[in-house]
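The structure appears below as structure tokens.
A single protein chain has been omitted; all remaining protein chains appear in their positions.
Residue numbering begins at 1 within each chain, and the chains themselves are lettered A and B in the order written.
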Amino acid sequence: MSSSPQKVSLYSANDLKNATDDALTPYLTSLPKPYTFQQQHSTTNVRLALGYTAVIIAGVLFYADYKLGWNATKAYTGPACLAYFALNGALTYWIWAVEAGVVFVGTREGGQKLTLKSSTRKYDPTYKLKVTYEAPSGKKWEDKEIEGSFTQWFNTYGYLQKKDLQAWLANNIEVLGLAENEKEKASQGKKSTHSATTIPLKVDDGPEETKTETLSTATEPSAVLSTTSAKKGRSKKRT
Amino acid sequence: MLSSLAPYLSNPRQTLAQVLNFALVLSTAFMLWKSLSVIADSPSPIVVVLSGSMEPAFQRGDLLFLWNRDKTAEVGEIVVYNVKGKDIPIVHRVVRSYAPLGVGADADASASPKLLTKGDNNVADDTELYARGQSYLDRKEDIVGSVRGYVPAVGYVTIMLSEHPWLKTVMLGIMGLMVILQRE
């Protein structure tokens, strides 16, 4: 993050939610290698495309009216207005139905997709996160709603504590828990020799085993990267 | 300057989204105005009364809703018209409507009635106000719309904005700031 930490007003649930949402993306895109998520921008792109098309139509109409006057542009004003409101309606529908509070959509190397939708109620300091983690085949490994209180990761001065937020996420979302373990191991692995040890995994269900294959092949490059992650680990331990 | 822009540039989509919000507010207002124009078929479907020539009916700052889809302007209707060559529209009542000359073979089908207007609070009719050589108004050419609805006093904001143009920039600036900073 290039900007300095922002102070968030503790009395505005909306501000707290926005600050939390903003902190998710940098965390998820900077996880250790096999778990790194690439952010997908397709929904955002559609939303921006719809919005800017409508704005451009309005802008062109404004300019034409400014230059040519009412009589010359009368024939085009009607259709332009209809097009604008149709686009606006589509945009509203898109935001409400399709996006519905999505703050992050990302895919991993194996193709697994993680979707996070956040919501919060007015005057209620509870942060609700709807997590959907699915395999490329469409099978959902996780589809649940987790709740946390903003008090868990905001200090009394209004600053977001990244570690606490990340800890909460890792506790509640399996794949992120695994990523945290990976980080721990990597930082510990820096202390010991660069050996590609098998990483003990939580054995819950089948898919985790398929993941080991990807992991074992990836451990070599991860060993190379462990220096950087160890560096991160060291700085983490310091704070 | 670049360093202050950096947090915005690092996440271009978010910046674009916030700018889009602001632009949508402005463009929605503009398009609503244009839609009203299309529905009423008038370049200016809502006008603000500027003078006191129609008192006690209309005071300065009242908002008038216009309708322009009628082919004729009847006597007694309140119309808004532009004097040829001048910018300011005038809101007055039609007091005379003369049918075009000619009956039968002589009749000129495209001619429209000649209209004379007068403000309720004025002593004389509007002959002095019309362009040189023009004694009567024509429905198609001069009249911008006929008053159908009325809301008192709301338009005073517009009068203040036009008399103190710096207010416009201030208001727009405040609005923009609100939208960008709040992200709601």
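The rule is short, and it goes like this: a residue touches a chain if its C-beta (ideal position, glycine included) is under 8 Å from a C-beta of that chain, and two chains touch if they have at least 3 such contacts.
One rule holds for everything that comes next: contacts and distances are computed from a predicted model.
The complex appears with one chain absent; UniProt names that chain "Signal peptidase subunit 3" among the candidates "Cytochrome c oxidase subunit 4", "Exosome complex exonuclease RRP44", "Signal peptidase subunit 3" or "60S ribosomal protein L14".
Note that of B:Arg13, B:Arg69, B:Arg96 or B:Lys168, the residue touching the chain absent from this view is B:Arg96.
Within the full complex, the residue among B:Leu50, B:Leu129 or B:Val147 touching the omitted chain is B:Val147.
Listed here are the subunit B residues that touch the chain not shown: 56-57, 65, 74-78, 93, 95-103, 113-114, 120, 123-125, 127, 135-136, 147-152, 178.
In this section, only the chains that are shown with their structure count from here on.
With centres defined as mean CA coordinates, subunit B is found 48 Å away from subunit A. Touching subunit A in their complex are the following residues of subunit B: 6-7, 10, 13, 16-17, 20, 23-24, 26-28, 30-31, 34-35, 37-38, 43, 183-184. Taken in their complex, subunit A has these residues touching subunit B: 2-3, 14, 18, 41, 44-45, 47-48, 51-52, 54-55, 58-59, 61-62, 65, 69-71, 74, 77-78, 80-81, 84-85, 88.
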